[in-house]
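As you look at this complex, bear in mind that one protein chain is not there, while each of the others sits in place.
The block that comes next holds chain A.
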Amino acid sequence: MSDLTVNPANATVADAPKRKNRFRAVFARDRKAQFGLIVLGLFTLGAILAPFLSPYDPNEMTLNMMSGPSGENVLGTDDLGRDLFSRILWGTQISLFVGVATVGLALVLGVLLGVLAGYYGGWIDMIIMRYIDLQWAFPNFIIAVYLVAVFGTGLLNVIVAIALAFLDDFARIARSMVLTLKEEQFIDAARVQGYSDLRIMLRHILPNAMAPVIVQATVSVSYAILAEASLSFLGLGVNPVTPTWGLILSDGRSFISRAWWLGVFPGLAIMLVVLSINFIGDALRDALDVRETDV
């Protein structure tokens, strides 16, 4: 097994402590990753504690319309007199939830398809890869837009649409990892011991194929958050009542010449979260030693 420890992508369970140290080392060194962890942590906390932290009801309309940032309304109010800070805070819940749920779904489905295709080969591989290639003919975001058009708007539909749009990346990575791993001797060994295909896939192949998948997942969370914001912005998002970042921007767009805060702050929130995730993703890539071209 000793030759397997050279590349952490092939690391085995016995390397876990080593890998942990490596994480710690990379994150201790990397200022950007620290920034990312802190900012993302703050936003996560804000999302969880939104009911307690939010100074106003995010949908409560008042006569105090389009007033700039002040002591009373930290980030100002919108055209209906709603408090912008409260709306952005509540929007964090949707954005983070959609980001994580989408990627979770895309990861499970994509990896499943990729592992099946890579492990069995033959006609299963052909059918799955034909489909994946078909997805290649469309930019991911266009797929998401089209699927939302087909399914209709709403939280679940948006999650499914974005997940399906991003699934091909996971399938392709998982498949290529499986194709490499399949040739390894420890897989032969498992097979000789009479383990079932399912057990070999789940216990032997999957854990060793996870490094690039994890890196891709991190990157995808940031894409998913951007995609959700873009869909909401285009009016194809969750629904018109729930304050999401994209929707707040889209609502505020008509008033930006008089109320700059409506155009600036929601986008700033999106950028900070996505930036943090990208920083963390970059550090993970270093820690797990995944080459950029693999992902």
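As a working rule, a contact is a pair of C-beta atoms (placed from the backbone, for glycine too) under 8 Å apart; a residue touches a chain by one contact, two chains touch by 3 or more; residues count from 1.
Keep in mind that, in the parts below, contacts and distances are computed from a predicted model.
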{"item": "\"Dipeptide transport system permease protein DppB\", \"4-hydroxyphenylacetate decarboxylase subunit B\", \"Chaperone NapD\" or \"Fe-S cluster assembly protein SufD\" - which is the UniProt name of the missing chain", "value": "\"Dipeptide transport system permease protein DppB\""}
{"item": "Touching residue (missing chain; options A:Y120, A:F141 or A:Y195)", "value": "A:F141"}
{"item": "Missing-partner contacts on chain A, residue numbers", "value": "32, 130, 134, 137-142, 145-152, 222, 226, 229-230, 233-236, 246, 249, 253, 256-257, 260, 263-264, 266-267, 270-271, 274-275, 278-279, 292-293"}
